[in-house]
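Below you'll find the structure, written out as structure tokens, and then a few comments.
Only one protein chain is missing; all other protein chains are in place.
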Amino acid sequence: MSEQHDPPPTIRLELLSRPDLLAPVRAMIVSLAERFGFDDIESGHLALAVDEALANVIRHGYESRPDGRIWLTIRLLDDPAPTFRIEIEDEGRQIDPSQINPRDLDEIRPGGLGVHIMREVTDACDFETRSPRGMRLVLEKMPRRRPPHDHRDADETSSSPNRT
Amino acid sequence: MSEQHDPPPTIRLELLSRPDLLAPVRAMIVSLAERFGFDDIESGHLALAVDEALANVIRHGYESRPDGRIWLTIRLLDDPAPTFRIEIEDEGRQIDPSQINPRDLDEIRPGGLGVHIMREVTDACDFETRSPRGMRLVLEKMPRRRPPHDHRDADETSSSPNRT
Amino acid sequence: MPSDLPIDIETRDGATIVRPSGEVDLARSPTLRTTLGEVIGDGVSRLVLDLSQVDYMDSSGVATLVEALQQCRTRQATLVLSGLQDRVRSVFEIAKLDAVFTIRPDLDAALGD
Partner (left out) sequence: MPSDLPIDIETRDGATIVRPSGEVDLARSPTLRTTLGEVIGDGVSRLVLDLSQVDYMDSSGVATLVEALQQCRTRQATLVLSGLQDRVRSVFEIAKLDAVFTIRPDLDAALGD
């Protein structure tokens, strides 16, 4: 995942692993997404994906310690289509990306929903380990309307960078 | 302005000098300030001060070029009183801090209001030059209610770090 | 920082109505979890969770409600959700839980069942 050809980040954020910072980050993302042409629902979904990702870093990466550091790098890409790309990096516990999978939703139990939600509301959601510590997650989302639920099955999937 | 005794930043932001990023930054500040115990008006004033500061960096520091970098470092301090401290740094044009002064408001003309507004809605607003380039501005604000207009003349001024 | 989620509790028509306001996320769902645990532990037979004042909910909020549903089922109490705003309903749909919970458009419908 080389960054050689990427434009400079539009906004880069460094924050502590504190749950009370999730709401301020969501507020920023929603405002940015609306200015970038996302409608209300899409902006809300992008903020939800970032919230779930940060909550997982706080709970799993840092085991709920409030002094871990998290980096968010937000880029507004234009090529080939207008796309929001958000990288989320931490220095916490690592996990093999192939082990991060949504659970079977037919089983009714609390928890295990975050990754499923993130995948459902974005166009790409890719985990990798960082060296020497921590995880990197890349989320991508394009502004466009799609019917709820079936945007993954429609024609457009072929051009989507999603690799679930 | 040594940072030796400061706690780590709660949030650090790096952004491009683009006017369309002002609204997302304001949204983040308002949400953060409300969670820190500021009322609506105080949160709005803190966001206004940051907006005016960033607008000045964009217009004066970077002469409206959209590719300059700006850093915002936000700390929630507890000592001696709960205080929001926001540092705003750039690599743009420098100006002697003693030359940054609010103009006489009796003269009715567009412009020249930003610094006056920033001073009016914060408890501290201090400019300094950075080495080798750019400016640093430190804004501080404490959550408390004060009567409008006269908070600078009241008793509390003695304990306020304002140095206008 | 105050992380409190304001929660109203009211009894009406034999039901206990719990009404949280604001954003139910990782910072605030623990408050809701504690309140629901207490109300259910008190032996309520019919619990209505009025979500009309909740503007945002993430999976930590949804997990809290799934836990409450399971506690209610164990105790043979009923749990009804009412007044979900669109963005909150959307999270239940994505989690495929919209058919698992009993969801009513508003408080009157929830009480009238």
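Note that the chains take the letters A, B and C in the order they are written out, and that residue 1 is the start of every chain.
We take it that a residue touches a chain if its C-beta (ideal position, glycine included) is under 8 Å from a C-beta of that chain, and two chains touch if they have at least 3 such contacts.
Worth saying up front: this structure is predicted, and the values here are computed from it rather than measured.
Trainee: Would you mind spotting which of B:Leu48, B:Ile88 or B:Cys125 touches the chain that isn't drawn?
Mentor: Residue touching the absent chain, from the options given: B:Leu48.
Trainee: Of the residues in chain B, which ones touch the absent chain?
Mentor: Residues of chain B in touch with the missing chain: 19-20, 22-23, 26, 41, 44-45, 48, 51-52, 55, 58-59, 105-106, 108-111, 113-114, 116-117, 120-121, 148-149.
We take it that only the chains that are shown with their structure count from here on.
Trainee: Cα centroid separation between chain B and chain C, in whole Å?
Mentor: 40
Trainee: Where the CA atoms of chain A average out and where those of chain B average out, how many Å apart are those spots?
Mentor: Centre separation, chain A to chain B: 30 Å.
Trainee: Roughly how many whole angstrom separate the Cα centroids of chain A and chain C?
Mentor: About 26 Å separates the centre of chain A from that of chain C.
Trainee: Two or more other chains touching the same residue: where does that happen in chain B?
Mentor: Expected reply: 35.
Trainee: Enumerate the residues of chain C that touch no fewer than two other chains.
Mentor: Answer for chain C, listing residues that touch two or more other chains: 1, 3.
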